[in-house]
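Only one protein chain is missing from this complex, and each of the others stays in its spot.
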Amino acid sequence: MSDPQSRTRAGEPLALSRIAHMVGGTLSGDGDLLVEGVAPLDEAGSQQVGFLALKRYVRFLDGSRAGAFLSSPELEGFLPAGAPRVVVADPYGAVRTLLTHFFPDIPAEAAVHPTAVLGHGVRLGAGVRIGPYAVLEEAVTVGSGTRIGAHAVLGARTSVGERCAFHPHVVTYPDSVVGSDVTVHAGACIGSDGFGYTAVAGRHEKMPQVGRAVIEDEVEIGANTTIDRGSLGDTVVGRGTKIDNLVQVAHNVRIGAGSLLAALVGIAGSTRIGNGVWIGGRASAINHLEIGDGAQVTFGSTVMRDVPPGETVSGSPSRPHREQMRRQAQLGRLDKLIERVRKLETLVS
Amino acid sequence: MSDPQSRTRAGEPLALSRIAHMVGGTLSGDGDLLVEGVAPLDEAGSQQVGFLALKRYVRFLDGSRAGAFLSSPELEGFLPAGAPRVVVADPYGAVRTLLTHFFPDIPAEAAVHPTAVLGHGVRLGAGVRIGPYAVLEEAVTVGSGTRIGAHAVLGARTSVGERCAFHPHVVTYPDSVVGSDVTVHAGACIGSDGFGYTAVAGRHEKMPQVGRAVIEDEVEIGANTTIDRGSLGDTVVGRGTKIDNLVQVAHNVRIGAGSLLAALVGIAGSTRIGNGVWIGGRASAINHLEIGDGAQVTFGSTVMRDVPPGETVSGSPSRPHREQMRRQAQLGRLDKLIERVRKLETLVS
Partner (left out) sequence: MSDPQSRTRAGEPLALSRIAHMVGGTLSGDGDLLVEGVAPLDEAGSQQVGFLALKRYVRFLDGSRAGAFLSSPELEGFLPAGAPRVVVADPYGAVRTLLTHFFPDIPAEAAVHPTAVLGHGVRLGAGVRIGPYAVLEEAVTVGSGTRIGAHAVLGARTSVGERCAFHPHVVTYPDSVVGSDVTVHAGACIGSDGFGYTAVAGRHEKMPQVGRAVIEDEVEIGANTTIDRGSLGDTVVGRGTKIDNLVQVAHNVRIGAGSLLAALVGIAGSTRIGNGVWIGGRASAINHLEIGDGAQVTFGSTVMRDVPPGETVSGSPSRPHREQMRRQAQLGRLDKLIERVRKLETLVS
């Protein structure tokens, strides 16, 4: 009955020299030191590798009880002299390797819980796990190896691919399409109606929302995030795109492959986001825009115009980041400008 | 067991001349062309009407495989010469008419799922549908024709009117009041406690939240939206008001009739919003404000002061839109102003 993605520490301890080898790093100090895990500097114990990848955490070195360290060439100089260490160009990648070793993903037992309600025509692949009280409406299909958490509700004709993990309380509306290797976190909602009305005799008459929400392979969707179905046509989240918690993706939005949307982001209707786009937390974009491939939208920005491919924008309304920085600097000198004008007035009058 | 609002394509194909008649538009070209649906320009096939209502989508005409087009007099000139078309003043309204034909709302079969838990004193009207695992606590009443989705939890003494659609996973807290013809999307929460504390000996002591959440007729509430109960007195969402996904309506907020709140909007405690107000996505308002009838708050704005009836405000902090535009223009010329002051200094010194 365990969660779709339960992780329990299960990997064997590793000698520090073995760690250096696994992550392609350089060992200094006692290579035989046995390491049981990796931890932040201020939480690591003597059997753990303390992790230093950002300069602002150097302050936690003092007092750290870590038995060894994992860091980058730029920060190695801050480590205690002589402390056992592994130094590697990409310490985040190294941590990923270590965590995958120490916390292997143990697949839950394949089984359909007896309380799950399966509608007419539901088809399940091999090795599927369905949690307690999940409801799969008629004609839902679930691919092999997929794990559906407790209380999930998959609307009629929803199609889910292989090896997906749906955490508890996920809801899909009818006709949703989810690819393979997709992770959906608790409370997320896929395929809800878009916000579309037309004025008829002074009332807001609902525009039927008859398109689909289409989630491609290798997408991850955060907790309590909402992705509306298309009104006409589809809402699409492209392959390998990752979406954080509490994000709103409106109807007919199309997001390309390999993009990142951080928490509390809102993308209004019909806006198209390219491949490899990064959108920082709490940023948003109005409707009917184009945000080009490789563009970056910084934290908290409000995008009101198209963003060309590769451009970084910031601010509200957003503009090119460099221009925004210049404007902020000018605003910071407004004091002095006012003083200069006052002085000129004295001289001239 | 289908979803409260399942829509499946079920309407018969229509001749293009019949479509022109239904939407009150002007036909050009082959009126006998049989049409099976309406779609965006870049998705429409030869049996579908491609939809063009915004100039920025003219670029999708090139390459469109639509068999016919639906557009406005302003944009008709962009359509391929000679292509069959219907031209109408309000193309969105026309699409609404067509979608309602092609995707009729097929009511789910009335039934109380055997797994639903009904508390003491629950009363259900005629033709009510209750989905799997729904929980109706004691003394809940549900009006005739209302459909309650799977896993909904209606708190004690909640009253729901007639012909409502509650999607899966909706929660109401005790004593909530919901009118008739109300749609509530998945994961929305009605009547949660407001955020109220008083400082007692350095601790935040909770202010009991004993008012109600009152949702009037014909309201629609988006997925994962939260509407707090009143602290003292009620939180009210007025008749025909539509609220999008992930919106926060705090305790004792009162929203009038026919207003629109787009996604990620936050309205702080006790603020009063009039009738016919439009609040754009991700906008917000602090507490204890008045936003007058017919006011508009643009996307992303932060309202810190009362807004008079009929006024459009924008920005953070928001101000009248015209003033905000002027200020943005001035800021855009700050470069030049600094240059002019520099020149003056040269001349004067």
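Note that the chains take the letters A and B in the order they are written out, and that residue 1 is the start of every chain.
Note that a residue touches a chain if its C-beta (ideal position, glycine included) is under 8 Å from a C-beta of that chain, and two chains touch if they have at least 3 such contacts.
The structure displayed is predicted, hence computed values, not measured ones.
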Considering the complete complex, of A:A223, A:V236, A:V249 or A:I267, the missing chain is touched by A:A223
Of the residues B:S28, B:N224, B:S259 or B:N275, which one touches the chain left out of the display? B:N224
What residue numbers in subunit A mark contact with the hidden partner chain? 1-3, 5-9, 38-40, 43, 51, 54, 56, 90, 92-93, 95-96, 99-100, 102-103, 105, 113, 115, 131-133, 149-151, 167-169, 183, 185-187, 218, 220, 222-224, 240, 242, 244-246, 258, 260, 262-264, 280-282, 299-300, 316, 328, 331, 334-335, 337-338, 341, 344-345, 348-349
Pick out the residues on subunit B that sit against the missing chain. 117, 119-120, 133, 135, 137-138, 151, 153, 155-156, 169, 171, 173-174, 187, 189, 192-193, 195, 197-198, 200, 202-210, 224, 226, 228, 232-234, 246, 248, 250, 252, 264, 266, 268, 284, 286, 288, 302, 304, 316-317, 327, 330-331, 337, 340-341, 344, 347-348
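The definition used in the following text is that only the chains that are shown with their structure count from here on.
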Averaged over CA atoms, how far is the centre of subunit A from the centre of subunit B? Could you give it in whole Å? 26
